[in-house]
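One structure below.
A single protein chain has been omitted; all remaining protein chains appear in their positions.
Here the chain labels run A and B in written order, and each chain numbers its own residues starting at 1.
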Amino acid sequence: MSDKQDVTFTVNGDERTIHVEPRRTLADALREDCGLTGTHLGCEHGVCGACTVLVNDQPVRSCLMFAVQAGGARVRTVEGLASGNKLHPLQQAFWDHHGLQCGFCTPGFLMLAVSILERQSDITEPELREALSSNLCRCTGYQNILKSVLAAAAEMRK
Amino acid sequence: MKPVSFRYFAPHTVDEAVHLLATYGEEGKILAGGQSLVPAMNFRLARPANLIDINRIDALDYVRADRDELRIGALARHARFEAPIAGGALGALLPRVARHIGHLPIRSRGTFCGSIAHADPASEWCLLAATLDAELVVASRRGQCSVRPDEFFVAALTTTLEPDELLTEIRLPLLNDTWRTGFAEFSRRAGDFALAMCAAFLRFEDGRIVEARIGVGGAADRPSRITAAEAVLTGTGGRPDICRQAGNIAAEAIDPLEDIHASAAYRRDLVRAMVGRALDQALTQ
Partner (left out) sequence: MRWVGRPLPRYEDPVLLQGRGRYTADLAHGARILRFVRSPVARGRIRAVNAPPETAIITAAVLGDVKPISPRLDRPDYVPVAQPILAYERVTYAGEPIAAVIADTAAEAEDLAEQVTVEIDVETPVVTLDQALAAGAPLVHDMAAQNTLIDVHFETPDVAAAFAAAHQVVEFTFTSGRQAAVPLEPRGAVAAFDAATGRVTLSASTQMPHLLRTGIADALGIPESELRVVAPEVGGGFGQKMALIPEFVVAVWAARRCARTVAWVEDRLENLTASFHARDQRLDLRGAFDADGRLLAIEADVLCNVGAYSNFPATCGVEPLMALADMPGPYRVPEYRARARGIASNTCPMAPYRGVSRPVITAAMERLMDCAAARLGLDALEIRRRNLVTAFPHTSVTGIVHDPGSYREAMEAAARVVDVAQFRARQHSARADGRWLGLGMSVFAERTGPGTPAFAARRMVITPGFERVELVMDPSGFLEARIGSSPHGQGLRTTLAQLIADEIGIAPTEVRVVSGDTDRSPYGWGTFASRSLVIAGGACKLAATKLRERLQAVAGQILEAAASDIEIGDGRAFVRGTDLGVELRHLARAAYHQSHRFEAIAETGLSAVATYDPYGTFSNACHVAIVGVDIATGQVEIERFVAVEDAGQLINPMIVEGQVHGGVAQGIANALYEKVVYDADGNILTGSLADYLVPTMAEIPTIEIHHLATLTGASVTGAKGVGEGGTIGAPAAILNAVSDALAPLGVGIFEMPITPQRILQLLRQAGCNAQ
């Protein structure tokens, strides 16, 4: 058993200091130590993308990073997308276009989409399809997810 | 699926890192991008007692063109290569290869050098390194040395890196515009490990191929140049029947892997097809 360490990072703008074993993944730290259970564990081996968060604006599979590696980082999770009662355009678009069914993969897709659109707000549909192929969904067949992100991209370009 | 416990170190210099490696030897493991190591740790297939995280070593985070070489530091992430990073034929090829590496979030963290050190047969960068005979720079407390891919890659996931050694840099030759390049890979799903891939580099003079480098990866336990295929192309203009011949030679030349995703015979078929595609790209560039 390894000794716990202090790690400080910001999550959705709030500074947090947690006390964790080195083996605690960022995903588990967010869920257990920060109480932010919106980030989900679908596989813990970096394939499904349900655990996707942003670390210093980069999309990251939080199950493949240890919390102790995130010291000083800016982490963004799904809980930070809405501004108070106002949904982020991506969240609104997923709602409008039925981009979720069971909702388990949704936070991962939202954060992935945020990072994609922040990099390239005028991304084309084929490029978007390729980029979104990073994450797995079992319910929607992906069609409405693509539609939602395209709609949000158009909205965000206004 | 949680990893076993380990001691964690985050050195800030290469010296500190190699000192830790020397201290812990077989019980120590470098953590760079983590996109290959951490899944293995989560499955408890990898159980390093001491994890040496090099992500704080800023001095390793560089990619620079240095005369006729592209020098890639150990912390250069795959994502860095998605946009053109250099001129010439190599500079144009790198983004085309990079987009095949896993997916966006994997490319945010995973590193070029980490991929080389991990030596997965399906690694695109390993294929490029082997085909271009890259120079691999290795550091340890004993000093620094260079090694070439044909010596470095021993078998699947096996290299000559000693437990106390750290791969700090890779040097790729920057190719000028007399070179034309092609890259093709086959996988079952977008972002999956390649079942076969080919990197083709053809240097032309007066419409004839004067130098060819044909590398095949994903199909055998390590990437390799198919010198017999290169020989058959050299001196020609790259007619379709010569290209087909090169593909057949390559398919026969490798010692294919066999697993649930592809039999040895199927891998040969894929090598044939990928060599054909890579050559086609290079010739129509």
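Everything that follows uses one rule, which is that a residue touches a chain if its C-beta (ideal position, glycine included) is under 8 Å from a C-beta of that chain, and two chains touch if they have at least 3 such contacts.
Owing to the predicted nature of the structure, the values given are computational and were not obtained by experimental measurement.
Here the missing chain is touched by one residue of B:24, B:186 or B:201, and it is B:186. What chain A contributes to its contact with the hidden chain is residues 21, 23-24, 28, 31-32, 35-45, 47-48, 50, 77-79, 81-82, 87, 91, 94-96, 98, 100-107, 110, 129-130, 132-146. Of the residues in chain B, those that touch the hidden partner chain are 1-5, 43-44, 186, 188-193, 244, 248, 260-263, 265-266, 269-270, 272-273, 276.
We take it that only the chains that are shown with their structure count from here on.
Averaging Cα coordinates per chain places chain A and chain B 29 Å apart.
On the chain B side of its complex with chain A, the touching residues are 1-8, 10, 31, 34-35, 38-39, 42-43, 51, 53, 55, 79, 99, 103-106, 108-109, 189-191. Here chain A touches chain B in the complex through residues 1-2, 5, 21-23, 25, 28, 44-46, 49, 52, 58-61, 63-66, 68-69, 112, 115-116, 130-131, 133-134, going by the rule given at the top.
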